[in-house]
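The structure follows.
Omission of a single protein chain aside, the complex is shown with its protein chains in their original locations.
Naming follows writing order (A, B, C and D), and every chain is counted from residue 1.
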Amino acid sequence: MRLINRSPSRGGRLALAILPFALLLALYLAHSAQRLELNPNDKLLPSFGQMSAAVERLAFTPDERSGDYLFWLDTASSLKRLGTGLAIAAVAGLCLGVAAGTLPLFGAPLSPLITVLSMVPPLAILPILFIVFGLGELSKVMLIVIGITPILARDLEQRAREIPPELLIKAQTLGANTWTLILRLVLPQLMPRLLISLRLVMGSAWLFLIAAEAIASTDGLGYRIFLVRRYMAMDVILPYVAWITLLAWAMDYLLWRLTRLLFPWHEGAKA
Amino acid sequence: MRLINRSPSRGGRLALAILPFALLLALYLAHSAQRLELNPNDKLLPSFGQMSAAVERLAFTPDERSGDYLFWLDTASSLKRLGTGLAIAAVAGLCLGVAAGTLPLFGAPLSPLITVLSMVPPLAILPILFIVFGLGELSKVMLIVIGITPILARDLEQRAREIPPELLIKAQTLGANTWTLILRLVLPQLMPRLLISLRLVMGSAWLFLIAAEAIASTDGLGYRIFLVRRYMAMDVILPYVAWITLLAWAMDYLLWRLTRLLFPWHEGAKA
Amino acid sequence: MSDKKGGTGAFIQVKNVWKQYGDQVVLERLNMNIAEGEFCTLVGASGCGKSTFLRLLLGQEAPSRGEILLDGQPLAAEPDVSRGVVFQRYSVFPHLSVLDNVALGLELPRAPFLGRLLGRSKRDAREQATQMLHKVGLDHALDKYPAQLSGGMQQRLAIAQALIMKPRVLLLDEPFGALDPGIRKDMHALLLELWRETRLTVFMVTHDLSEGFSLGSRVLVFDKPRIDPHAPGAYGARVTYDISLHDGHRTPVAADSLPADLAGPFQTAYQGA
Amino acid sequence: MSDKKGGTGAFIQVKNVWKQYGDQVVLERLNMNIAEGEFCTLVGASGCGKSTFLRLLLGQEAPSRGEILLDGQPLAAEPDVSRGVVFQRYSVFPHLSVLDNVALGLELPRAPFLGRLLGRSKRDAREQATQMLHKVGLDHALDKYPAQLSGGMQQRLAIAQALIMKPRVLLLDEPFGALDPGIRKDMHALLLELWRETRLTVFMVTHDLSEGFSLGSRVLVFDKPRIDPHAPGAYGARVTYDISLHDGHRTPVAADSLPADLAGPFQTAYQGA
Partner (left out) sequence: HAEKKKTFNIAWTIYAGWMPWKYADESGIMKKWADKYGIKVNIIQMNDYVESINQYSAGQFDGVTATNMDALSIPAAGGVDTTALIVGDYSNGNDGLVMKGTDDLKQIKGQKVHLVELSVSHYLLAKALDSVGLSEKDVKVVNTSDADIVAAFRTADVRNVVTWNPLLQEVASAPDAHLVFDSTRVPGHIMDLLIVNSATLADNPAFGKAVTGAWYEVMAIMASDTPKGAELRAQLGAASGTDQAGYEAQLKCTHMFYTPAEAVSFISSPQAYEAMDSVRKFSFKHGLLGDGADSADFVGIAMPAGKLGNQGNLKLRFDTTYMQMAADGAL
């Protein structure tokens, strides 16, 4: 049978999925053991014991000073910022993308604007952003929004243009005006794509969150990572990175399930 | 006529495209003038005169020591890194995306791996990356590669899955084996999408470049911004940011022209 | 507007219409007047421009030269609810169930803000849509999505979608191509019933000449009168025969002066039916 | 493998094949033997499962129950060069020009590494493809992309693509639906010529009964013998008539015992042609 037609069995699929992670893990463990043998205090690649001790301390022991469980406090703060940022960016990206991709009169000014805005490196103009949004929670959320909205908007604009013109025409013969056409045809067809796009920019969103938390904050996963980086506490950083990855992956998985659940007609949902 | 059917004329389109930029510019000038009136030494929003003086100094006056024109030196270094990074990422993303999206046996291990890798914030594990790739040019290029390859790969995987199964079947009845099927059907259909995806991640690529240059480098646009940032020399930073945006936009435009030129059959090229 | 030259009172006037794509002339010098309530069937060789002509009537594309008047007014250059269409490649909304695909046409004109009806009127619309779907034989597939339908079922869905709107002008591009003879007969009956009821004007492209002659009140034959073998795109198709079938008697009328040796293709075609 | 029950030597054996999608039974209890070189035409109501049956023969989908043997071996569960296909919704490669769409089939089997021929053999392939395109009347559109073709032109392109492969088994799903009678006759001639030359086995779905009877050496009528009005998906379609047309005389053979009152649909259908 041709390779392209060969699918793994259920069990085989699971085994194949786990394989690369097992390899990565083995690679890490080997290097970590090697380094720790040379220098038992080495901080770069801590052992699992060291990392679990760090997690134990941060997640299950109250902080001496504040009495908080830092790990969960950081997680809650970061998720709140990220959730708000993603929600705003999703709405803004959808509106901009639909307007630019569906309405030529809106696309003419919006499309170049979004393109150019998506190219401005936000981290380089932070001083101006501070003046506009201050240094509080708002600026952190806005950094995420500014960072990912243009990407979402451009992707959705592109997808809106890919809707077959026959369908737009058909809808008009069925009595749609511009507004209801967007409401009943364009938006529903773009919604699954929005969820897929959100999954694609999830990594970037976390990156902007971490960058934002490195700027001025007192909690958050990114804050902790940058803080302990000062003394190269990889035993804290690596579990935090793993946790961020797990959270991001869980959000990705939820969005995927959501796409399948809400848009059963969408074949792209099979991905 | 319904809004959706109304297109601007040629001239109207240009006017509409320029409009938002003109507005942004006016907004900047007004605020800049206001701040400079209050405090002539204000550095946050420099006037155009201040900025052009800075550009004059960096771009058209040789550096006293080295005789280099710093601005162009920075541009050349950055573009070289970015170009290498984008090229490697494009090839890697295409290969991974095609393999994961076309071949179920490859997709089973690759798809979850790419998903998880796309969620790891590279900036948080920099120490490890530097150990692996050293501190030279390689690590800067690799940061770009690591940052954008997973996004490209996931997008292309998604698109590969969207190729109608009838076409894959048809190609097999025409005698394609797995390899030639990828070569003659999947790759050509994904190439325009690759160019579009590259345009979408262009902003992220610059971001990673700037981050890399801010950590270990002695030239480059990101390095210069980092260097003068401590004095808050916005008269240098803003022209650099504008220049980066212009370069990124030009690359975006070139990729768009390329898509239209190389893939005239691709309707998405109209975007 | 007041200039209704060549057929005052004609519902649709096609005046010297040309259409070309790049170098290729697809349609040239089309002239015709169509009265309200006519049932025109369009026949002609594959690729000669029938679908293109329907796109012009629909307002989806604009003629390269000439103009089309509707009720004496230049045709609105955008599709609207007065002109229904069934495309050649049945295009239905992939994200709506069969029932919603049809109910949509009842909801949109009546809900200009929400785009959907609520409560009682929603139930009414769905009831009406179900009846129409019953007529096209899709009542057992109300909740399926288009991707789960067979080719013929998708085509019937597209027909139901267009018919439920009761448009003034109905444009059908090979609407019954993928249907078996039994269902096709039912569709004929359905279409004729609606046509008699509402006196709508129909343009129907078909390759089945017996269908064209039995349904239509007028048959328009598209053909390329001139062909330059070295430049196949240089000349376009015209209406070479315009046959009125009113009152049961068939009167072939050459719409243009037509060299005898070029009448061949149509003859072949007719005999082949 | 050695068990060739019910028709030793038959080229294709369909053994108690069922196909269902979720709850819906589409095909049930199909049994038939097809000799090499037969020209089977498949007719039946819209949505009864003809395309599904072709997909099973193609290896694109697997039967829910039962099996299909080819030359006594279980059917390869993947499409290959021995079975050509024209899908109901003509699917051609959008990124290749008309010429390349057809030449592809000549290049792929001969270039397992590059996927394309070079130099002389490339020119030969293009020459051969051009000839085939000439036969289907597309020689003036060699450099167009599929999106620039009319519906009928795309269909002819798909036919040319399949025919140039000279497959052992040819699966055609309403291949001539969008063609005018003249071109359709040419296509009939082309297909019959190829069939006589290479003795390939053909399965052709059609709604044009006269076409089915004039082309085929055997007509398979698909119909649902049982319908539960409360559960329309509970029963599937079967081959209710299997008519051999060998040697010019037509011998209707009921493939299954068939209640007289259910023969109706087919009768209607036949009369409607």
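In this text, a contact is a pair of C-beta atoms (placed from the backbone, for glycine too) under 8 Å apart; a residue touches a chain by one contact, two chains touch by 3 or more.
Bear in mind that the values here come from a model prediction, so they are computed numbers and not experimental data.
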| item | value |
| --- | --- |
| Omitted-chain contact residue, chosen from A:3, A:17, A:105 or A:126 | A:126 |
| Residue among B:3, B:44, B:163 or B:242 that touches the chain left out of view | B:44 |
| Contact set of chain A toward the excluded chain (per top definition) | 38-44, 50, 53-54, 57, 65, 126-127, 130-131, 134-136, 214-218, 223, 226-227, 229-233, 235 |
| On chain B, residues whose C-beta touches the chain left out of the figure | 39, 44, 63-65, 126-127, 130-131, 134-135, 213-218, 223, 226-233 |
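The definition used in the following text is that only the chains that are shown with their structure count from here on.
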| item | value |
| --- | --- |
| Intersection of contact partners for chain A and chain B | C, D |
| Chain-chain pair with the highest tally of contacting C-beta pairs | A-B |
| Distance from chain D to chain A - Cα centre to Cα centre, in angstrom | 47 |
| Contacts with 2+ other chains: residues of chain D | 78, 89 |
| Sites on chain B at which at least two other chains make contact | 2, 172, 177, 267 |
| Touch-based graph of the chains, sorted into line, ring, star, complete or other | complete |
| For the chain D and chain C complex, residues of the former touching the latter | 21, 43-47, 51, 88-89, 137, 140-141, 148-153, 155-156, 173-174, 177-185, 207, 209, 232-233, 265, 268-273 |
| Contacting residues of chain D [partner chain A, same complex] | 76-78 |
| Contact footprint of chain C on chain B as seen in their complex | 1-2, 5 |
